[in-house]
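Moving on, here comes chain A:
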Amino acid sequence: MSDIDDIEGRRRNNLIQACELIAFRMGSQEFCVDIMSVREIRGWTKATVLPKSPGFVRGVVNLRGTVLPIVDLAARLGFPAAEPTARHVIIVAQIGEQTVGLLVDAVSDILTITGDLVQPTPDVASDMAKTFVRGVLAVDQRMISLIALDQVLPVCEQDAA
Partner candidate 1 sequence: MSKTVLTVDDSRTMRDMLMLALSNAGYRVVQAEDGVHGLEVLESARPDVIITDINMPRMDGFGFIAGVRGDGRHRAVPILVLTTESDATKKDKARRAGATGWIVKPFDPVKLVEAIRRVAA
Partner candidate 2 sequence: MDAMAAIKQTFFQECEEQLGELEIGLLLIQDGDSDPETVNAVFRAVHSIKGGAGAFNLDELVHFAHVFESALDHLRAGRLVASGDVLKIMLRAADMLADVVRAARDGGSTDVTRRDALAAELRALDPDAASDDFVGGDKESSADDSDSFEPVQICFNDFEDGSQNESPPSGNLFNIRFSPKPDLYAKANETALLLRELSHLGAMEVTCDVSRLPMLDELDPEGSYLSWTIALRTDRDEAAIREVFEFVEWDCELDVALGGVAAAREDAALDDLIEKMQASVEAELAAPRAPPGATQSAAAGAPGSPVQASSNSAAVKADSGKSSPATIRVDLDRVDRLINLVGELVINQAMLTQQMLEAGLARGSGVANGLDELEQLTREIQDSVMAIRAQPVKSVFQRMPRLVREVAAMTGKSVRLTTEGENTEVDKTVIERLADPLTHMIRNAIDHGLESPERRAAEGKPEEGLVHLSALHRSGRIVIEIADDGAGIDRSRVKSLAASKGLIAADAPLSDEEIDNLIFLPGFSTASTVSDISGRGVGMDVVRRSIQALGGRISIRSKPRQGSTFTMSLPLTLAVLDGMVVTVAGETLVVPLTAIIETLQPKSAAVHGFGGDTRVIVIRDQFVPLIDVGQELDFRSGIADPCKSVVLLVESEGHIHSALLVDAILGQRQVVIKSLEANYQHVHGIAAATILGDGRVALILDVDAVVTGARAAPPAFEQFCAAEG
């Protein structure tokens, strides 16, 4: 147990190098990501569907001449996917070498925090928690889960043929 705590602790600390996070809402829950990964925030535009893609990949849109894939973050995290409307928001994020659009309900805050404010992830049996969540924040009695983005894109399968 203490080992896991240690690892978690280190991961948490590693993530809180930056002190600014963007908080956003999906469904009834709140999440946040390191602001350093975020390039811009855009409104929703209808995406061009990609054939045979996982359900959480909504398609691609044109971002000033670049083809940007849109990932329904709620669906990716295991929540029921919602039909996006004009009120939805796309967070354009940099994940490694790629730029990806994350579909969320709305952006709420920019939080400035220090490492000690991040608490370890509650020990719940959830795939989502294990894969994506790096910790939780308590802000104004809201629980905001800190998300790491590196797993968001689907794993590339090599062409079998």
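Definition applied: a residue touches a chain if its C-beta (ideal position, glycine included) is under 8 Å from a C-beta of that chain, and two chains touch if they have at least 3 such contacts; residues count from 1.
The candidates came about this way: all candidates are chains of the complex that A comes from, given by their letters.
These numbers come from a predicted model, not from an experiment.
Colleague: Would you mind pointing out which option among 1 or 2 touches chain A in this complex?
Modeller: The answer is candidate 2.
Colleague: Enumerate the contact residues on chain A facing candidate 2 in the complex.
Modeller: Of all residues in chain A, those touching candidate 2 are 46-53, 57, 59-62, 65-69, 98-100, 153-154, 156, 159, 161.
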